[in-house]
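Omission of a single protein chain aside, the complex is shown with its protein chains in their original locations.
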Amino acid sequence: MAEFLSLQEAVSRHISNGDTVCLEGFTHLIPFAAGHEVIRQGKRDLTLIRMTPDLVYDQMIGAGCAKKLIFSWGGNPGVGSLHRLRDAVEKSWPNKLEILEHSHAAMACAYEAGAAGLPLAVMRGYIGSDLPKVNDQIKFIECPFTGERLAAVPAIRPDVGVIHAQRADHKGNVLVEGIIGIQKEVVLAAKRSIVTVEEIVDDLGAGVNACVIPSWAITAIVEAPGGASPSYALGYYDRDNAFYKEWDTIARDRDTFTAWLNDNVFEKGVA
Amino acid sequence: MAEFLSLQEAVSRHISNGDTVCLEGFTHLIPFAAGHEVIRQGKRDLTLIRMTPDLVYDQMIGAGCAKKLIFSWGGNPGVGSLHRLRDAVEKSWPNKLEILEHSHAAMACAYEAGAAGLPLAVMRGYIGSDLPKVNDQIKFIECPFTGERLAAVPAIRPDVGVIHAQRADHKGNVLVEGIIGIQKEVVLAAKRSIVTVEEIVDDLGAGVNACVIPSWAITAIVEAPGGASPSYALGYYDRDNAFYKEWDTIARDRDTFTAWLNDNVFEKGVA
Amino acid sequence: MSLEFTSSEMMSVTAARALNNSMTCFVGIGVPSEASNLARLTHAPDVTLIYESGTLQTKPDVLPLSIGDGELCESALTTVSVPEMFRYWLQGGHISVGFLGTAQIDRYANLNTTLIGDYREPKVRLPGGGGAPEIATNAQEVFVTVKHSKRTFVKDVDFVTTVGFGRDGKARDNVPNIGQGPTVVITDLCILKPDPETKELVVTSLHPSVTRKDVIDATGWNVRFADDVKTTPEPTARELKVLRDLKARTHAHHAGQQ
Partner (left out) sequence: MSLEFTSSEMMSVTAARALNNSMTCFVGIGVPSEASNLARLTHAPDVTLIYESGTLQTKPDVLPLSIGDGELCESALTTVSVPEMFRYWLQGGHISVGFLGTAQIDRYANLNTTLIGDYREPKVRLPGGGGAPEIATNAQEVFVTVKHSKRTFVKDVDFVTTVGFGRDGKARDNVPNIGQGPTVVITDLCILKPDPETKELVVTSLHPSVTRKDVIDATGWNVRFADDVKTTPEPTARELKVLRDLKARTHAHHAGQQ
């Protein structure tokens, strides 16, 4: 059964230096509050995995939490580059960042395989792409029935999966609604999981086939209203598009970034 | 876009003698009306695929529609044997029936792989079982990352997939609710698909993440109220458990079966 | 004082007692379903029951006739697709106990639900594997419950549909990512457990008023008894009442459906 913890306790207890961690949320329900707590607690040497490292990973990388990033699209959607990510890759600031890159399809299949308990995902992919030349985790196998050459990637099985969701009930069952992305897969693929939610309710109000993750498949639940902002939580609040644009200016410069981090993460306590 | 057809037209146009056909519905939404139309039209030499061949396949096999059955559990749930299936396998009545059997997990993965456009499914399965000795479609591969031995089965890609669902809208989008089984996978894995529905409505009334199959992924839609009876349609009618029990008596004997078939299938027109 | 109960009731109650609140149980139809729901309605209200039709954490008021009855879905936390059930929930390692019945079982707890006789010329054709082959290897452990008879308890099953410990007791040795297999077999006569070394099933407890001879006569191999054979505790009055109410409710429900 999931344990109800404060954000501070959940991150402190379940994320250690050196862990492989996935903070997921495919453009929706991005666990910003959890990411900020990771920064506040000064976690180091994390291998961060995420299909679309956007602002939350730009912040964590800029704060020096990561030693490696596994991803498939790293940008500020609709705005431009992630300047902290680029500064880390290109100039090793604040530390060297190793990168390993995939396509979305490969990562989606790798999460699916992780949730399915398999060591690998098989897909029809990477044909003609140079990505297999720079990512030694991409292999090719032959179908024993048709002889077709198919791509294979290792399943993602992180130490910790972190997601945000709309709500949990008092037993710790969680409802995810809208763009569900790979939220369920991340929780199931991870050894330990932290789910932050907008609110804890008596009744999830879920439809019969809703995306509900049972309490016994989750490690820790944290009530963190607004925990996905500046991304959004369907039914709760909209995406703060203005902040996404503003981030481009903040993150472009090491000093403005550091100042922003101090004012908005370090000096802000736990929700 | 799906075409709205009568049951007679849909079966006549899209199912041919010799086709590989899946009538699916995992204990729920079993397309009995469609199966009866296949019997009425005297289709022959079908390769029938279904995880749980229950009464609908017992009837089709007894009526002489099938030459081969691929399945993973063949019984009358909670009641006993499928006597027509046994008579065909053991005594070749009304004709010889070849069987190929899998486990549920393998068939579920094979449908999933079919829907995913892959030639094979990879799973951790069949360990220690004698099934691979009697089913040459089960192979084993080695994971290129871990060396683990994993089972592989060919994807299911039938000529025709047939399912029943609760409702369609006027554009032909279909809602499946409750025990969704492998309804979506069958439609997506098949070259052609027939979906019978309880009713055609203005608005599906579907939740944001409901199991909705878009019109452009379906070949034909048929309005067939009660089309899943004696199985059930959540929200419409219950399972006729009494008939499932009664079937044991009807199907035990060739003559009572033939009489039942005449009275209840051949002499009944299309819905 | 002693209550009146049948050997079937003894089996269901004993099987129910094998479950506890912390377990996530993948439930087979028949006695496993009866026992699992009895556990949920007595000492283990928080046991998580899962049926292969995709119903997660279900709490049916009556026993389902099939693994996909409407009650299972309506009383479930949520219902997922069948591929998801087998891939994410079973193969993904979230099932602590697979609870299975069988038609034949042998001394190494291998299960046969495929056929009696030869595969190509069967004497009796049975329904087949269903979910069992992968439940038995992907669940952390397996409970088996089945009526005891010489037809059922055979030295070697005619066909290994579902592996216990293999023809030689060693089928799980050195296999990665495999559950520990059958840890208990509960019959209407006794409880058997695999010997820790050889994996051969050994009688560890006799149900009240059952003799060693009863078990020997109903077993198709030279069955061994543990050094310290216990007597299985009788059903309590509450267990019997809950079980009988459940069965009566189930009977009325299914008979009433036309």
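Letters A, B and C mark the chains as written, and numbering starts fresh at 1 in each.
Operating definition for what follows: a residue touches a chain if its C-beta (ideal position, glycine included) is under 8 Å from a C-beta of that chain, and two chains touch if they have at least 3 such contacts.
Keep in mind it's a predicted model, so treat the numbers as computed, not measured.
Q: From the touch rule at the top of the page, work out which displayed chains the omitted chain touches.
A: Contacts of the unshown chain, counting the full complex: A, B.
Q: Which residue, A:P144, A:G178 or A:G226, contacts the hidden chain when the whole complex is considered?
A: Of the candidates A:P144, A:G178 or A:G226, A:G178 is in touch with the missing chain.
Q: Among A:Q59, A:S103, A:S193 or A:T219, which residue is in contact with the omitted chain in the full complex?
A: A:S103
Q: For chain B, which residues touch the unseen chain?
A: Against the left-out chain, chain B lists 115-118, 173, 184-185, 188, 206, 208-212, 214, 216-217.
Q: State which residues belonging to chain A touch the missing partner chain.
A: 26-28, 51-52, 71-75, 77-79, 81, 85-86, 89-90, 101-106, 108-109, 111-112, 123-131, 134, 146, 148, 178-182, 184-185, 211, 232, 234, 238-244
By our rule, only the chains that are shown with their structure count from here on.
Q: How many angstrom between the C-alpha centroids of chain C and chain B?
A: The separation of the two C-alpha centroids amounts to 28 Å.
Q: What are the residue numbers in chain B that touch two or more other chains?
A: Counting only residues that touch two or more other chains, chain B contributes 123-124, 146, 148, 178, 180, 211, 234.
Q: Give me the residue numbers in chain C that touch at least two other chains, ranges are fine.
A: 73-74, 79-80, 87, 91, 138, 177
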